[in-house]
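All protein chains but one are shown at their positions in the complex.
The letters A and B name the chains in turn, as written, and every chain counts its residues from 1.
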Amino acid sequence: MTRQPGTSGLIFNEPNVWDKSREGRCAISLPRADVDRAPLDPALTGDTPDLPQLSELDVVRHYTRLSQWNFGVDSGMYPLGSCTMKYNPKTNEVQAARQGFAGAHPLAGEAFSQGALRLMYELEQYLAEITGFAGVTLQPAAGAHGELAGMLIIHAYHAKQGRQRSKIIIPDTAHGTNPASATLCGYKSVNLKSGPKGILEPDAVAALMDEETAGIMITNPNTLGLFEEHIKEICDIVHAKGGLVYGDGANMNAIMGVVKPGDAGIDVLHLNLHKTFSTPHGGGGPGSGPVAVTEALIPFLPIPRVEKQLDSFRFVTDCPDTIGRMHTFYGHFGVMIKAYAYILSMGAQGLLDASRLAVLNANYIKESLKDTLNLPYDRPCMHECVFNDIRQKSYHITTMDMAKRLLDYGFHPPTVYFPLVVEGAFMVEPTETESKDDIDQFINAVKAIAKEAESAPEKLTRAPVLPKVTRLDEVSAARKPCLRG
Amino acid sequence: MRYLPHTQEDIKEMLAVIGRTSLDDLFDTIPDAVKTKTSLNLPDPLSEWDLNDHMEKLASDNIACKGYTCFIGAGSYDHHIPAIIPYLVSRSEFATAYTPYQPEVSQGTLQGIYEFQTMVTDLLGMDIATASHYDCGTALAECALIALRKNKKADKIAVSDLVHPSHRQIIDTYLKPSGYKMVTIGHTKEGLTDISALEAMDDIAGLAVQSPNFFGHIEDLAACKKLAESKKILFITSFTEALAWGLLKNPGSFGADLVAGEGQSLGIAKTFGGPGLGLLAGTAKLMRDLPGRLVGRTKDTNGEDGYVLTLSTREQHIRREKASSNICSNNGLNAMTAAMYLSTIGKIGIREIAQLNHDKAVYLKSALTAAGFEPVFDQPFFNEFVMKAPKNFKQKRAELIDRHCMFAGLDLEPFYPQLTDHYLFCATEKVSRQQMDQLAKEVA
Partner (left out) sequence: MKEINDLNLPEDVKYTKDHEWAKPEGDTVTIGINDYAQDQLGEIVFVELPEVGDSFSAEDEFGSVESVKAVSELYMPISGEVVAVNENLEDAPELVNEDCYQGGWIIKVKPSDSAQMDALMDKAAYLEMLKG
């Protein structure tokens, strides 16, 4: 067996940044004052904020040391289910940093921003083609923000029909953001149980769908990593009662070039550029959550919209049915550049291959580990597979223990305890950019951990031992919150 | 494709383990009726060389590629970004990590964000700051929703018309479907929010005022707080220029209940308006009503200090339809950037830079006045102010861009139709006296 990647090495202790502060230091080069001082009325000025006082090297060393306590995709395999932690290409960063993009002021005027507008327009076109929709907005700042935009569009659509509805159907395999987004639109969530095969049954949808129901929110492939095989029938049922189908496209990475959700009957779909389209997650954002819609819903898209006229591009705000504005300017343009560069680098075949290999990797892990971990839904999966800890229960070992032990082996753990439909879920999404060699190493690590669970369970319950800190006391953190130094 | 590591041999071996013969077989569970029959209609893939050329061409279609002199702010500010900021923030351990759900291997992000929260509370004089929001406008809309949830009998939010016009539009978008209303409060002829209009209003849950306001003026936040208090409603204040707090009395000192702000000025490139950085802070009393992530300090099993995401029960993944917001990803890496920037400029630098911004703006205002512009308001401002331009200015402004790549102010008419020929100017520490003199000379 090859050696596992996890090992210990020299990392550094580092105090809070203010503990390094010494009166009189300053790490910024201050410009020469070439105009007179213009003192403000002292009644308006306040005490100077008590920021740390450091030299430039102090700052560099502080953040370099902090970074070394982190695990990123560039450090190792990061198979976090539903999060699509694929490789973030470095050329995308170079493209986004170009002065013409990074230095662009949002209010410079259309005539002086044609490159940015063209990029946005073309990215909209590409995403529309990939998803099979007629129109796209890039404005939402993250997946959940896109979801909110989508729900606002559904809400505006029903208002335009002259009769608002009160409920929305949300399956138990949905992302947690779905019910929260629906609530923001005043819709009451109606829970829909998935069937015994882990997918939705058309009859169950038909039983809930009525003319008080605005629509349904479907994640496809769902959070069990399964394709919703009855998607077309379900869309027909919802449409027949005048409802709309919202698609959570967080899992689009499984089906690029294979299925166009727009063709399957979905009305509104959000995408996560920071998942499917390779832009970095940044330790929690910034992301970008474009929304794609059918022809009938284009009038409701947020403003401003980008329009092409002959060979030039402009912003359009004169859209009477629009849901309004979602972002101060045009959304996370910096993230759009990276996704655009990714699509241009991949091309049609590259995106199809990415989805195929993402699905290959997930099924390979599923088959390789199903004798080690329990697999509640033993069916061909898409880009992720969901195990649980039932077999380890008799050794008093939980999913959490296995996840923490994986850290010692040098892997980021999968998503744990989600989706909620699987108790003790252990949800693996390898993505297409992990090689067979790295995946084999991961499989071996999980097998070794499962053996340890039987023979030396304390290795798991005490894990992790190699990272900078051991398990943290989340109970005290929540009972007596300390949110600032 | 260089991002895809599989050899033909790998694929064959893996398919054999799965018991399939081709990659297409993997999609057997998808009904034929929904499968795409044709390949995607996208441009042919570009090599890195071709991509560089293509992207440089697009970038050069933006005037920013040439470098330009920016006398426009209005929510996106042209400040100097020290070299160490992009250098440090591009460390892939920060950039390629997910939200810190596994705290043991995310202490870098977590300590960094904890320090960010602390520095933001210092900057604003507030008890608690969240781990960030998308931008000021969305953070402000969240504050409006908090006020409405806290005061269930009310269904309206009073918002100054000198709050950034985009921010008001966002609030409107967020409130509309739930039946809440935004009531706009006008401004006085001095360019300040006319809060007296609030006195006669009923069913208001909160008052939102921006300071410095969209005209750049420093609002009387003490008076706003007093009125909000007398009406027993929440006082929300917002800002678009974070560096103002290096000089001005902070919102906390006036008793703000909630603060929404834009942190783009703190080391973040303008990037055509996004991603910026939403700042959101509140009083301790509102801790459990705040949306989004919070990092807290705790101990590990060995008694060592460490950090975790905490108070998660407010959030969508646990409280689902009853969550305080649906936000999940925030603007984490930009929060880290802001923390790096604040550590870099420090206590000395922030005062000096803030003062310089003010000095330059005062100089520019007097230079423009001398050049025939009319100073419309006589109010203290930070680094933005409004001027009424001479008749031929529109033409001259266009020429300045053409000939000197100089953007002389923002036309206010699209935002406030009554303000024809009014322009909003901004001067930051980056503009030189020479550039300001040149501007004044050209427009005179």
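To be clear about the criterion, contacts are C-beta pairs under 8 Å (C-beta built on N, C-alpha and C of every residue); 3 or more make two chains touch, one makes a residue touch a chain.
Everything numeric in this text was worked out from a predicted model, so none of it was measured.
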Hidden-chain contact residue, picked from the options B:Thr29, B:Ser312, B:Ser366 or B:Ser432: B:Ser312
Interface with the undisplayed chain - residues on subunit A: 417, 474-475, 478-479
Interface with the undisplayed chain - residues on subunit B: 288, 312-313, 318-319, 322
